[in-house]
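So, chain A:
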Amino acid sequence: MSTTVASNALEMRGITKAFPGVVANNQVDFTVRAGEIHALVGENGAGKTTLMNVLYGLVHQDSGEILIDGKSVRISGPRDAIARGIGMVHQHFMLIPVFTVGENVMLGREPVTGPGFYDRAQARKEIAALTRKYGLSLDADARMGDLPVGLQQRAEIVKVLYRGANILILDEPTGVLTPQESKELFGVLRDLVKTGKTIIFISHKLREVLEISDRITVMRRGKVVGHLTTRDTNQEEIATMMVGREVLLRVDKKPAKAGAVAFKVEDLTANSDRGVPALKGVSFELRQGEILGIAGVEGNGQSELMEVLAGTRRATGGRVLLGDKDVTGFDARTERDAGIAFIPEDRRGTGLVLSFSVAENSILGREKAPTFSWHELVLRLIAIREWARKLVKEFDIRTPSIDTAVRNLSGGNQQKVIVAREMGSQPRVLLAAQPTRGVDIGAIEFIHQRIVAERDHGAAVLLVSAELDEIRSLSDRIAVIYEGRIVSIEPPETPEERLGLLMTGGGSATLPA
Partner candidate 1 sequence: MGQTRLRLLGLVAVALMLAAACGGTSSNTSTKQFKIGLVTDIGGLNDKSFNHLADVGLLKAVTDFNVKGDVKESKTGDDYIPNLTNFASTGYDLVIGVGFLMQEAVGTVSGQFPNVHFAIIDGSGTDAAGNDLKHANVASLFFREQDAGAMVGVISGMLEKQGKLKNNKGVISAVGGVSIPPVNHYIAGYKWAATMEDPGIKVLVGYSNDFTDPAKCKGVAQQQIQGNSDVVFQVAGGCGLGALQAAGQAGVKSIGVDADQKDADPSVIASALKKVDVATYTAIKSVVNGQFAAGALTFDIQNDGAGYQVDNFTLPADILAEVTKIHDEIKAGTLTPPADIPA
Partner candidate 2 sequence: MTGLSDILHLLYTANLWQAALAAAVLLLLPALGGVISERSGVVNIAMEGMMLTGAFFGVVADLAWHNPWLATGVAILAGGLMALVHAVVSIRFHADQIVSGIAINIFAAGITVFLVNRIYGIQDVGHATQSELLPNFNVPGLDQLPFLGQVLFQQNVVVYAALILLVLVHIVLFRTRLGLRIRAVGEHPQAADTAGINVYLIRYGAVVTSGFLSGLAGAFLAIGVSNTFVPNMTDGRGYIALAAMIFGKWTPFGAFVACLIFGLGQAIYDNNSIIHVSPYLLSMLPYILTLVVLAGLVGRSSPPAADGIPYVPGSE
């Protein structure tokens, strides 16, 4: 083999890792130069996370070699990784909500006094020193669970820095951030590079990748399919590499033919799980045959709004009208019986019972409908199976059989089960929350087409998505939500910059008609 270039902070050679049924990494070569921001991109399931877990010692490669600063190393666990200066900011934060910031940051390398007492004062000092050095402000004594997501991520970064990391891995770091917070994060990352750190930035958001990275490695189906230099490439080239074909980034749809008002929300208020107001008077109208997109940074009340409308969360005030009928106090079942379908944002925990079969999941929430049960008591198994087969065919759900547990399906097919179930009953109103999150591009296209088709059939669609691109390409109107209020309703062609400003409390609102 060639001699190692000294300026490589990290070199992974021929990494292969197989899990039962899937080769997650297949002969992956991955090289990161010292002091660069290197983006690792690919679809979900492309093998990015597995590669980083191998690097961090959370899983062990079946074969292949890791070199850090030119030296071959064996990383048998996170402790080894930390000792070699590797730090990881996980997509799902590795934070303990009931611990303080200080305890979370110190965990694993806690300052002690006496015979092993945790030294709270020293922890405070350490954090103060770190935050000064990198210009990040954090309260060491705050309870982690009480902090907003941006600060939690900051704590994660401080945690990694506290461990003396030279190579920082950030796994999908912007997924939960506001555009402003993302900008701040990028600033922090650039500062870190200036102090000599090396950063691996994992993302599938190509604009961000183009903005922040120096070089890019693209993965597809467990293999590396390209090494790119950021300034020499563009979004289309990366996207093509990622999916292996040309991608339609635009949704093909006819103009909306909006009909009568189907759904009316008046001054709706509700609390979050923690009991604090999350909706502070939301009002809007939704017409038949239109898609109303709700744009907003996560955590501004869109989840609660969807749940209240779907009947799984109680409103504390206001009204919801379906046609002329007041459905405010309805529970999930009555809402659904009234024709409101709901694609929840949490696919695995809420929208599906993972251990249930495809057939069983196909009637979740409708098990008492006359079609599927006799007097709401006994399940009509034959009818249910027929229904499931129909959905599988119509929505192209890739499953060995309708008796397969949905746990064993891919993320995209799991989502298709939900979409099929919710759309299959021809709802009057479709509530779709993050309908394509974590789904491969093929499935995204399919789901987008179905949502538009639903609209064209006359359904009123309310769409919540963290992806501004998705909102803009699907919606007929865009409502911007900020801190529990609809601050503006905008046309779909509104520039992204303006939406971003509105989403973060800036800009002047165009009041709803």
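Definition applied: contacts are C-beta pairs under 8 Å (C-beta built on N, C-alpha and C of every residue); 3 or more make two chains touch, one makes a residue touch a chain; residues count from 1.
Inclusion criterion for the candidates: all candidates are chains of the complex that A comes from, given by their letters.
Being a predicted model, the structure only gives us computed values, none of them experimental.
Student: Going by the C-beta definition already given, which one of 1 or 2 is in contact with chain A within this complex?
Tutor: Spelled out: of the options 1 or 2, chain A touches 2.
Student: For the complex, give me every residue of chain A touching candidate 2.
Tutor: 53, 56, 58-59, 77-79, 82, 88, 90, 92, 94-99, 103-104, 106-110, 112, 116-118, 159, 163
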